[in-house]
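One protein chain is absent from this view; the other protein chains keep their places.
So, subunit A:
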Amino acid sequence: MLNIFKKTAIAGAMILSAGAALAEYPEEPIEVIVGYSAGGGTDVMARTAAPFIEKYLGDGASLVVKNMPGASGQIGVTEAANADPDGYTLGTFNLPGMMARTIDREAGYDRDSFTYLANVVNDPNVIVTSKESGLDTLDKLLEEAKANPLAVTVGMSSLGGDDHFALIKLQQATDTEYTIVPFKGSAPARTALLGGHVAMGILNISEVAEFQDQLNVLGVATDERSQFAPDLPTFKEQGLDLVNGSMRGFIAPAGLPEDVQAKLIDAFSQLSDDQEFLDAMAATANPVEVVTGEEFKQLTSDLYDLANGVWQTTPWN
């Protein structure tokens, strides 16, 4: 009942304000729905970016982060997809997770449910091995995996996530097979590696940067060396074409007015040149790579196709 009142009120307010006010967007606080609890990687990204977006939107704009955790981000992103496309509700967006969930379960949204604003974080995958495994180079790892298919155990944070897609790409590129051990989250996977309970792990660069001394980091899945840890070599340097990562960005519901969309995208695109923002993100272990608008949409689409292709041949559940 209350909801109906609320919706009518919002709709009424929108009709009243539609013509004149949109030019002055934003004139009320913008809500950013984060599908995870406060203090997680995605939440920290949203809260770190918020003051900078406020600065670039200007006119005393204000962003309010709202956590709606649950069902690995599904509850929050569904809420954002179904919100009124007036520019006052945005949401965070994770790749490839958000697309993979539309494939491996029934989701309340699809890739056309959103206006793509900007991807902000790209945390590339790394392959690491435990010190005990003795597999301290990529060649040794591949040799072992070829000699004994499925003998190498791979710890990762979940099935159907970026780690898993990186492994599938590795398997396809090198014609090797591994035994997947999907932990609940990357920290337990990393701990199992430190304790030598699994031989190999696929993690993200931000998760291993602090642990370089205790693990063998075999390579980073980027085109060029990551600014986040410039001393770590890429796979490309080692002759292996493997690029993959976990991405986090911002979306709005589909059907956003064009001027609002343009204003938001403009604000997000200025993030990549803001040294203060880059420093704040580096401090919270978020490697920045800003991709906006159409390019972000294309990126999402590509990842969907990849995930869908994988699902058709080797479904992960």
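In the analysis below, a residue touches a chain if its C-beta (ideal position, glycine included) is under 8 Å from a C-beta of that chain, and two chains touch if they have at least 3 such contacts; residues count from 1.
Just so it is clear, contacts and distances are computed from a predicted model.
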Missing subunit (named according to UniProt) among the choices "Amidohydrolase", "Putative tricarboxylic transport membrane protein", "GerMN domain-containing protein" or "3-oxoacyl-ACP synthase": "Putative tricarboxylic transport membrane protein"
Among A:Ala83, A:Leu194, A:Leu278 or A:Leu299, residue touching the chain not depicted: A:Leu194
Residue of A:Tyr56, A:Phe211 or A:Trp311 touching the missing chain in the full complex: A:Phe211
Missing-chain contacts mapped onto subunit A: 37-41, 43-44, 47, 65, 67, 69-72, 74-75, 104-105, 150, 153, 158-160, 179-184, 187-188, 190-192, 194-198, 207, 210-211, 213-214, 283-285, 316-317
